[in-house]
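Apart from one protein chain that is not included, each protein chain of the complex appears where it belongs.
Letters A and B mark the chains as written, and numbering starts fresh at 1 in each.
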Amino acid sequence: MLLRRLITVSVLTAFIVLTSYTITVLNVLGELPPRSLRPLAFWFLNTSFTPWLNYFSAMAPETVTAILWDYRGLDTLFETAVFYFAIIASIALFRGIEEKHGGGYVGLSKIVRVVSRVLIPVNIVVAASIAIHGTITPGGGFQAGSAMAVAPLILIIVFSRFFLKEKGLSKNLLIALRGAGLVGVGVASILALALGLLSGGYAFIFQNQPKEAAPIGLPPDVLGFPAGTLLIFNLFEFIAVFAGFTIIFILLSIPEDVAREALHGKH
Amino acid sequence: MASINLYMFTFSIVVISLIVNLAISLYGVLVKLNIVKKIISLTILGDSANTFAILVGYRATYPVSPPVQVNVPPSPSDVLHLTELSVDPLPQALVLTAIVIGLAINVFLIFLAIQTYRLYGTLNMREIAGIKGGQHE
Partner (left out) sequence: MFEAFFTLFLMMLLSPISTIAVYLAVTERNLLRAVLFSALQSMCYAFLYYILMAPDIVLVYVPVSIGLYPAAILFLIRKTKECE
């Protein structure tokens, strides 16, 4: 068994190295990787942070965040909606399963608890920093939300699965937070439109900075920090993703006998 | 040994190993009978496809830089310098969306697998296909 695995692994490695050597020697695939930039990428990089071009720039030094929330903002809105619907479907699948309150000594030992008490605030601070700095460094809403989702997982394992409920983060509050995040993303997308309609002109949906036909937009920086609608989007997405992952782990940690009672009835 | 283009050789190794990853994980999704093994193979399949998309955006200049502008506020020569050295930013944004959608589907599949085990008592595809007409009790 071990010999068979070893032979297969070495055959795979040899196949990879020989095939790529043949491709390189025969030079059939052209220049690989390319040296030039595609015209569309040139356009994105040239207008992402150029303050001297009026009505053309997205005013964010981080190009990927600008593409996600400004150039292609509609894609990201629907991606958040897809994640939201998956969580709603999972909650509906596990409906009716109540957790009665447990008692007694649960959780892991004292050393693990003390270390967790030190590390969980560090995790939260790092995740908040990633979310707020999403426009100037690599980061953003989804990255920060998934980094902070490790904290409730550790809390459920180290303390107990009723710990979050005792501290106030019940399942209903988290579902409300998730919905509030999605509503916040939707409202921020029509913020410029509302401002434009109120002041008499018109504006576009998902508008970030002033454009040629609609010279109204959000301020490009707040006290010297690059912002716009991008900062609002990042903060709401951060709350939404964190709440979504916490709901998943609360549902997954319900033990099997509680679920069996709810599904098949008491015997 | 003839002198080869080292960039092209390394890039070909990465491309061929990604293709082999795609093939092995596709075999895992289609042939293996356990649902948990299928879910693991599905996550590997999605990740390999996303890596392919990011590989398309790479660029062979030296020194190569990520698409971040480091001088705030920039001058026109700074922006030109960035477009000469940076990789393509569009595949990275599309891959972020793809990762989130794949995550949503895989999480829902995990919940469906748990519910299947609770109702049918097994996670083997042959046995589940052979159960005629509903639950056990």
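Just so we're on the same page, a contact is a pair of C-beta atoms (placed from the backbone, for glycine too) under 8 Å apart; a residue touches a chain by one contact, two chains touch by 3 or more.
All values derive from a computational prediction rather than experimental measurement.
When the whole complex is considered, the residue among A:I91, A:V150 or A:A214 that touches the unshown chain is A:V150.
Only one of A:Y84, A:F159, A:F206 or A:F245 touches the chain withheld from this view, namely A:F245. Checked against the full complex, the candidates A:M59, A:I130 or A:I216 give a single residue touching the omitted chain, namely A:I130.
Seen from chain A, the chain kept out of the figure touches residues 5, 8-9, 12-13, 16-17, 64-65, 130, 138-140, 142-143, 146-147, 149-150, 153, 245, 248-249, 252-253, 256.
Panel shows chain B; residues 6-7, 9-10, 13-14, 17-18, 20-21, 24-25, 27-28, 32, 34, 36-37, 39-41, 43-44, 47-48, 50-51, 54-55, 57-58, 62, 64-66, 68, 86-87, 92, 95-96, 99, 103, 106-107, 110, 113-114, 117, 123 of it touch the chain omitted from the view.
Here is the rule we use: only the chains that are shown with their structure count from here on.
Centre-to-centre separation of chain A and chain B, using mean CA positions: 16 Å.
Residue ranges of chain B in contact with chain A, taken from their complex: 2, 4-5, 7-9, 11-13, 15-17, 20, 57-61, 66-70, 72-74, 76, 79, 82-83, 86, 88-90, 92-93, 96-97, 100-101, 103-105, 107-108, 110-112, 114-115, 118-119, 137. Across the complex, chain B is touched by residues 12, 15-17, 19-21, 23-25, 27, 29, 31-35, 37-38, 40-42, 44-46, 48-52, 61-64, 67-68, 72, 75-76, 79-80, 82-83, 85-87, 89-90, 93-94, 136-138, 142, 226, 248, 251-252, 256, 259-260, 263-264 of chain A.
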